[in-house]
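What follows is part of the complex, with its chains left where they were.
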């Protein structure tokens, strides 16, 4: 084993070597690591996904979600602007909003009926001035120095782009386009090009594994043709499909781009292909793929935006996949499927049919949750173990192929930089 | 006592109870061929979160149209979809008959499904109600529609087998 470098923070695992191709199991299981990850990735310096504008079309519409492990509310105010506030009452701290979505003119905490505007400003404090007794004496109430301006809800910084809403607890976070980086923005804009989105519905799963494993999974082009044999069985995956991997300059975000090709079949490809070759579906409607103009050349683009979301375009199925950590050993994975307002009825039906491939029961997604669970089991059982991400070498960089784990190395190179930084 | 507006004959009721009992026995024993046989050729099989159903959102977690798609699901879970082996166990309440016509019977039933992974404790996997349409065929009663509208929206990782 290579020499290990001690990290700046005592709680942190020590990595073998200076690069990131050997990942200590500890990063997936250590609770102190997890708390620091929440602070540094979810609560500071990063934009996190909160939802789609299409989920709150009208003034007063709100949706409750989470950033990291903190509850937030996305709401459209009367002016049509989207605000995000933390779901903690400024009085005695209750998580006051209980519905998952709805429409309201203001927020009221039921415990003592403190009332807030949709922007989170404190508007009403019952008995603030006390009550007047029978003999005209004013009793109790808030002291004169109490100023409602100091006691609003915690309001987050918000950025909307192409109908997607991001927020941050960190008011000094860099602008969203800089955060995504010029390498990722085009792929983001390809999917969210300004069209109005049409909400199709949700799937939710709790995956008993560390949240980073889902980022890894979608940064791992090595597994789809090997784990998702359904793809191969029905000819939807060829290792020689034209493909590219792109990441931002930090290596934290990435796009996996691929196009169905007809290139000559190399040996390894053949091996994969031959797997259950020649099977046919009884009902082909599930893979009745119709290219869409906005695709351009690629037919599949999976974009991972660190730490909180994945944007999926798998042929005609488009969705956002939100990551909500729940301790170091679990995360909730929330799928929001959508279409576009100009979709024909047939296209909507097509997107819904192809949705059978994805989500907690999907032919090529259910098994991703399974492998994440089983990986976590190993990590829990063997604190001293390490994971090997050596495919394509030890370096980090864009490629024109899929036979590499470079995106995973990129993510952990970034992870080490941020986590090792002085507090 | 007066009979129910939408009454089934004792024979029909018995046959219906056997259909429901067999459905649960078959899926819990993973007899997938038989599972497919309990549906009509043009059947609808859906598993949908209550949230989507209540809000009129069309997305389902699993949505199969016709026997072909059911057969493809069986192939998928047998041959291509890697997963942890587990037992499932259905316990269902009495069906509520909502409509009886010459062609079909419409019913709904509350169900619970328990999951047991090898050498692990049994957990509540999925609960909800069904929306069923049962028709009579040469082979006996069959489901022409079976929708599971589930309360358990936060799926414990994955749902591999049909419930």
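Should a chain be cited, it is by its letter among A and B, assigned in written order, with residues numbered from 1 in that chain.
Methods note: contacts are C-beta pairs under 8 Å (C-beta built on N, C-alpha and C of every residue); 3 or more make two chains touch, one makes a residue touch a chain.
Fair warning: this is a prediction, and the values are worked out from it, not measured in the lab.
Chemist: Whole-complex formula, using the labels shown?
Modeler: Each protein chain kind appears in the complete file with these counts: A x3, B x3.
As a convention for this text, only the chains that are shown with their structure count from here on.
Chemist: When the C-alpha atoms of chain A and chain B are each averaged to a single point, how far apart are the two points in Å?
Modeler: 32
Chemist: Where on chain B does chain A make contact in their complex?
Modeler: Against chain A, chain B makes touches at 47, 49, 51-52, 55, 57-69, 71-72, 75-76, 79-84, 153-160.
Chemist: Could you list, by residue number, the parts of chain A that touch chain B in their complex?
Modeler: Those residues of chain A that touch chain B are 100, 199-208, 227-230, 233, 276, 279, 281-283, 285-286, 332, 337, 348, 352-353, 355-356, 359-361, 363, 366-367, 369-371, 373-374.
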